[in-house]
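My structure is below; once you've seen it, I'll send some questions.
Note that this complex is displayed minus one protein chain, with the remaining chains in position.
Presenting subunit A:
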């Protein structure tokens, strides 16, 4: 019982598809198939033809013949069953039962035939099974892929961790450098190093709670012996890898800090006093913490222009030891502090000046064909260095994540809320503007708004600084730490 070939041919004798299951030469099979149409009689009520050497078992399907070529000893009962199965399969794969339809799906049919007959022997399969075999949907493969994906994610996560560590280190190092530089420049620049420190603490908040704290201690130690630190940080950074990565950026940072200094230089400060104050403090934690925080409420129009700009500032004070409770805080502001009060200070600023906006977003959806190209650009003002910028673009409901063509930074697709999140770790002078482009299925352009933005910065509009605190009781001023932070409360492009 051997099926030599399974074929489909048109009624006028054109061979559309043929799959052979035993070795036979091309000329032989073509000859056999060419002879077939001439052998079928008209008006016969049976569907097999025997010749000297082979038997054809066939079944007419509309304008086609489905045909099995077998040897004459073959078991007719088996062959008929095979034929029946094949005849059920053909319409499953071919949308139209004519020459064109068969030609289009020729290869799919060959695959299906392969599942029904193996080496000329019939297989015990059903139509559903054949379909399943041909679809090749494998649970195991999915599992395997999932595992693989997990591994990749795991590695990515680690990579990120490492990267952030390196980042952190870089910043430390930078600070070290700067500190050293400044100390060599003169004690008058210490002020700036404080502000830098706050930057790192603000930025560090995202990485871990301990880091901000650690940083301050670091600062302490460096502040206490500024001269000793400098060479070590310049020549031997703590980790080889960190240095390598940091190297490129170091110049930038350096320049930036220089620039920052340039601004700071105008400020009137009392460096000698401060340094002496800090130098005397040796406690592991600061007894007094001052936090200057500004919250941004901004609404930008999608076609440009500002509809709302509101900054709310607050200075808060935390004192660990009750005996330090009576202190006097000396504040110095760079800009307009707005309405300031003593004690717990609050201020507010409103403006219609577009130049005040730290980050503007332009979003251009354009529909072309059955796709929508969305390009988003940001432009940051040079006022601030923005950290952890996260631009969330709402998307229409999608089955698959959008395909992002080009991006500065990283992206993530939150499928549950259907939001595309574009995150940029740091926007500084090196990347004051950036862009992202992605493609989604056609959608209304309004569906990409409102875009909400989150970021933080370590300098504020008010440029409020605590210059010094003096205990009212007299005596040595307690050590204090200071945080300055600008965060977004509601920053939207509508």
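As a working rule, contacts are C-beta pairs under 8 Å (C-beta built on N, C-alpha and C of every residue); 3 or more make two chains touch, one makes a residue touch a chain; residues count from 1.
The working rule: contacts and distances are computed from a predicted model.
Enquirer: Choose one: "Par-6 family cell polarity regulator alpha", "DDB1- and CUL4-associated factor 13", "Coatomer subunit beta" or "Radial spoke head protein 9 homolog". The correct choice is the protein name in UniProt for the chain not shown.
Expert: When "Par-6 family cell polarity regulator alpha", "DDB1- and CUL4-associated factor 13", "Coatomer subunit beta" or "Radial spoke head protein 9 homolog" are compared with UniProt, the left-out chain turns out to be "Coatomer subunit beta".
Enquirer: Out of A:54, A:171 or A:436, which is the one that touches the chain we can't see?
Expert: A:54
Enquirer: Of A:16, A:315, A:331 or A:487, which sits in contact with the chain we cannot see?
Expert: A:16
Enquirer: Of A:29, A:66, A:327 or A:457, which residue touches the hidden chain?
Expert: Per the contact definition at the top, the residue touching the missing chain is A:29.
Enquirer: Decide which residue listed in A:124, A:355, A:370 or A:406 touches the omitted chain of the complex.
Expert: A:124
Enquirer: For subunit A, which residues reach the chain that was dropped from this view?
Expert: Its contact residues with the unshown chain are 1-2, 4, 7, 14-20, 22-35, 38-39, 44-48, 52-54, 57, 69-73, 75-78, 80-81, 99, 102-103, 106-107, 110-111, 114, 118-119, 121-124, 133, 136, 138, 140-141, 143-145.
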